[in-house]
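The complex appears here minus one protein chain, its other protein chains still in place.
Chain IDs A and B follow the sequence of writing; residue 1 opens each chain.
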Amino acid sequence: MINPFFENEGPFKIEHILKFIDLDNKNLNYNGSISDIKDLVSADSKSITFFHSQKYKELASKTHALFCITTESLKKDLPNKCKPIVVDNVLIATAKITEKFYPNSVNDNFDNEIRNIKKTTFKDYVTYGENVLVGHNIKIGNNCFIGHNTIIEKNVQIGDNCNIGSNSIIRNSLIKNNVSILDNCVIGKKGFGFFPNKTNNAKYPHIGLVIINDFSEIGCGSTIDRGSMSNTIIGKNTYLDNQIHIAHNVKIGDNSIIAGQVGIAGSTTIGNNVKIGGQAGISGHLKIGDNVEIAGGSGVIKNVPDNSKVMGYPAKNIKEFLRQNK
Amino acid sequence: MINPFFENEGPFKIEHILKFIDLDNKNLNYNGSISDIKDLVSADSKSITFFHSQKYKELASKTHALFCITTESLKKDLPNKCKPIVVDNVLIATAKITEKFYPNSVNDNFDNEIRNIKKTTFKDYVTYGENVLVGHNIKIGNNCFIGHNTIIEKNVQIGDNCNIGSNSIIRNSLIKNNVSILDNCVIGKKGFGFFPNKTNNAKYPHIGLVIINDFSEIGCGSTIDRGSMSNTIIGKNTYLDNQIHIAHNVKIGDNSIIAGQVGIAGSTTIGNNVKIGGQAGISGHLKIGDNVEIAGGSGVIKNVPDNSKVMGYPAKNIKEFLRQNK
Partner (left out) sequence: MINPFFENEGPFKIEHILKFIDLDNKNLNYNGSISDIKDLVSADSKSITFFHSQKYKELASKTHALFCITTESLKKDLPNKCKPIVVDNVLIATAKITEKFYPNSVNDNFDNEIRNIKKTTFKDYVTYGENVLVGHNIKIGNNCFIGHNTIIEKNVQIGDNCNIGSNSIIRNSLIKNNVSILDNCVIGKKGFGFFPNKTNNAKYPHIGLVIINDFSEIGCGSTIDRGSMSNTIIGKNTYLDNQIHIAHNVKIGDNSIIAGQVGIAGSTTIGNNVKIGGQAGISGHLKIGDNVEIAGGSGVIKNVPDNSKVMGYPAKNIKEFLRQNK
């Protein structure tokens, strides 16, 4: 998929890329151009990728990337065709290179080439409120409603029969059909990802999107951050109540129900038919299976297998929790 | 009370009502019209009501409704004058019928017959900010302030001496006198009520209101959902801090104090003089008595009697909790 939101400033010669991260020329003997930076799976033979943890050994061994930013100890797991670029800190180097390919992905400056929807052709078939602002190159399907003061920034795509509330902001997002996004939401801002640094943290580029699938609903005052390298995804017919926070790279399956004030930290995956009670929190980088029920107020800090019911902090089997906490 | 917010599309003949829920003609032998759908208590002899749980047996036995949607096993508890309409799923049937009576109560489309307050007679006596939008048929009392970009949708009533902040949205609400609603609030959107369904959840109609009584204050970024069949009520002189979520049908008494980020799930009742600490969560359908204190961060999952102090998750007597958790 061509990313409609972040313009790729590449290709770059590998020598230039090394300069971005203050490495000397390492005689990499490659004269062609590197067209993009991608994760291990989606990288092709014109791309550079990154490999920073033993956990991704399996994926690394199969990557099609031409170059890979990695460490001395991990480089042995790369295939022969993929040339390692050894650095001290893979994520910082990756952030620096990504920022060169996608300079607009670091900050979230507002879209300042925006117009009142009244001055666009959308006025002819969208039902819109007062002060609705739309950016360039957006798409809006048939039978859509967009409430007062809502801002749809450039390149956003909205399908048919969507209902967007008032005072919401949507950027870097693909909204499919029959989706409701209620009032005061912020969809698609950059995630809370950066490298701490004593005087001025290094912000991590976020080139991912938010994708909200058919028939889903997002409650008032919710925030859904876009992904860094991958996307943040809300499945089909999944309902989120008010004041929910979904961090970058989270993927939620279909037919799930998430009650008010839940928070899901970065890169966690939630299955299908999952029910999460109000104010529950789920740590980052976890896998929550299908048909899971998480009681309101729980704090989930490890993976939850399919068909489980959990409760408590840290969340455990609900029967066990209730027996221990009479 | 005539509901000023949702127009009743009735009356309907009982045969039509049965068709809404795909029931055959059952020879109900009634030729008159059904004027409304109401709960067991407020239904009169022109209304249809619903009875879905043993818990409401007492109320059911006294209903004045002409018809009642119920189950085979519950119908025996209805008075003789009230004719049962037996269905498999009472709540789904009730939702379908309610939607026919009140078609505008299912979705929360923004009010698109709204005008800038400058173009209304309110400009003569309300102190208002920039871009304030007001719907048709609203009332605003004397000495009121309405901040920038705030939206007061149709039929809303606001009493005297009220102070509404900026960027807030108020719909389907009755705001009494001397009330403060601060910035970025959403008051009166539909509750998070629906019937799960594999490809497209059935949204439950919400014909209730939000009522905020005299001298109360609602903090920034709070959301208060309107009721489904009954109302969501905030008592007199009750103060809510920032980022609080109050779900549909919740009733909070007078002189209560609720700190930041608290969430109260649907249909729970909170007494008078209650203090709730920050980030506490209260499950749905509970009764919290008068003079109760709930410590910050607690998770309340059962009723709390008058004059109790509770803490923990699940919340229990505060002294017991602190002794067990040194």
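By definition in this document, a contact is a pair of C-beta atoms (placed from the backbone, for glycine too) under 8 Å apart; a residue touches a chain by one contact, two chains touch by 3 or more.
Because the structure is a prediction, the values reported are computed rather than measured.
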Among B:T63, B:N167, B:N231 or B:S283, residue touching the chain not depicted: B:N167
Identified contact with the non-displayed chain, of A:L23, A:V86 or A:I114: A:I114
Selected from B:N8, B:S33, B:N107 or B:T127 as touching the chain missing from the view: B:T127
Which of A:G10, A:G129, A:G147 or A:G281 contacts the chain that the document leaves out: A:G281
Positions on subunit B where the hidden chain makes contact: 127-131, 145, 147-149, 163, 165-167, 178, 180, 182-184, 215, 217, 219-221, 236-237, 239, 241-243, 255, 257, 259-261, 277-279, 296-297, 312-313, 322, 325
Residues in subunit A touching the chain absent from view: 107-110, 112, 114, 116, 131, 133, 149, 151, 167, 169, 184, 186, 189, 192, 194, 196-201, 221, 223, 225, 243, 245, 247, 261, 263, 265, 279, 281, 283, 299, 301, 313-314
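One rule holds in what follows: only the chains that are shown with their structure count from here on.
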Distance from the mean Cα position of subunit B to that of subunit A, given in whole angstrom: 34
